[in-house]
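Only a single protein chain was left out; the remaining protein chains are all shown in position.
Showing chain A:
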Amino acid sequence: MPRVNEKVSYWMLVLPALAIMVCFYILPVLGIWEIAFTEPETGVGNFVKMAGSNAVKTSFVITFRVAAITTVGCLILGYIVAYAISNFATRLTPLMVALVILPFWVSVLIRSFSWIVLLGRSGLVNDALMHAELIERPLRLMHNELGVLIAMIHVMLPFAVLPMLTNMRGISGVYVQAARSLGASEWTSFRQVYFPQTMPGVLSGALLVFVLSLGFFVTPALLGGGRVLMISEYITYQIQEFLNWGLGSALSVVLLVATALVLLIAARFVNLRATLLERK
């Protein structure tokens, strides 16, 4: 009876991973939901409190703003990189692809610390500018939103480049040739013929970067220096500093729901399956 055997072996393969997911992810998340509605007392008190808190509102605004600007920044820089890699085949192309992927092998923590070394009061950038006598006093490049954005864009860039690269590599150069033979200038061919074909890649990259940025913790925490409280850091504060498990959990629930909503809306425009599951 091969069918049964197939089923059994399928479940045997899936089960360990599933068990780990359930024990260490699903159950804790459900636990968070429970806490959000039961601590310090049962009801929606945490959510009411949250809605009334200006600090929470500010934090959500910062979170969405940072995520949005990061997304736009990554898209612009990433589009140029992906375009160059896929449209100008040179001996350097493999190196460029490697450079895009390389950051994945270096921990986010190390990359964020590197930015501190670069952007600090007496960091490399300020030092160099002072030496060149372009500025008299160090610029504030970190412990503010600017620093967070610079580092976030750097960390998130590969997530924008890869989907766009996959997409652009599949677009034959013959379309632009066709457009030009029909009378369109280089720029018009790009805008009316090439660019629309890259929209799936752009949307995939945007979604990926935006969703990841919403819940990002390490980089904003390090480069924000406590002054750019994105929601994930705010949650950490509530739980670690104030032991306010109820509010912290409620915030987590809202962040989860907000992210799910973003995905839900995006699903109308992007093939989520291709974006999130079938990445190369």
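Heads up, the rule we're going with is that a residue touches a chain if its C-beta (ideal position, glycine included) is under 8 Å from a C-beta of that chain, and two chains touch if they have at least 3 such contacts; residues count from 1.
Definition applied: contacts and distances are computed from a predicted model.
**Q** For the chain that's not shown, choose its UniProt protein name out of "ABC transmembrane type-1 domain-containing protein", "Glycosyltransferase involved in cell wall bisynthesis", "Cytochrome c oxidase subunit 1" or "Spermidine/putrescine import ATP-binding protein PotA".
**A** "Spermidine/putrescine import ATP-binding protein PotA"
**Q** For the chain left off this view, which of A:172, A:240 or A:271 is in contact with it?
**A** Checking each option in A:172, A:240 or A:271, the one touching the absent chain turns out to be A:172.
**Q** Among the options A:87, A:144 or A:197, which residue touches the chain absent from this view?
**A** Of these options, the touching residue for the absent chain is A:197.
**Q** Touching the hidden chain in the full complex, which residues of chain A are there? Just list them.
**A** Residues of chain A in contact with the hidden chain: 172, 174-175, 177-186, 188, 192-193, 196-197, 199.
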